[in-house]
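Omission of a single protein chain aside, the complex is shown with its protein chains in their original locations.
Entry: subunit A
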Amino acid sequence: MRYGILLMGAPYSSQASHSALRFAKAVVARGHALEGVFFYHDGVQNAARLAAPPQDEPHLVDAWAELAAEHGVPLQVCIAAALRRGLLDEREAARHGKQGHSVEAPFELTGLGQLVDLGLRCDRLITFAP
């Protein structure tokens, strides 16, 4: 089956990101295709490339990136939710005259249409919210 995940919780604020990540790994382990994870509302904080949690705690940002690297899962971040929270990739930083950037691959800034597309393409879309 084709699965999609919608994540609306920020890492370390609620359990949503932990739950979504564990579910994502279980979906892949079951042999399903995880077609994408869409980060929306405060969930865009999962894409903060400068996140530096204590070393003895799970690094959720890196864990999502590893999931993408190992299984080719697209990590799509709502651009409108991201920009207003200071999450910009190099292109958006340049466009808005900001120094530095806070989002990098494999996370990609995309529009809400990608969430609609994910919902239409997947057999199951599971929401994890704070």
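FYI, contacts are C-beta pairs under 8 Å (C-beta built on N, C-alpha and C of every residue); 3 or more make two chains touch, one makes a residue touch a chain; residues count from 1.
To be clear about the criterion, contacts and distances are computed from a predicted model.
The chain not displayed here is annotated in its UniProt record as "Sulfurtransferase complex subunit TusB", chosen from "Response regulatory domain-containing protein", "Sugar ABC transporter permease", "Sulfurtransferase complex subunit TusB" or "Aminomethyltransferase".
Of the candidate positions A:Ala33, A:Leu112 or A:Ile126, contact with the unshown chain belongs to A:Ile126. The missing chain lies against subunit A, touching residues 1, 3, 14-16, 19, 22-23, 25-27, 29-30, 32, 124-130.
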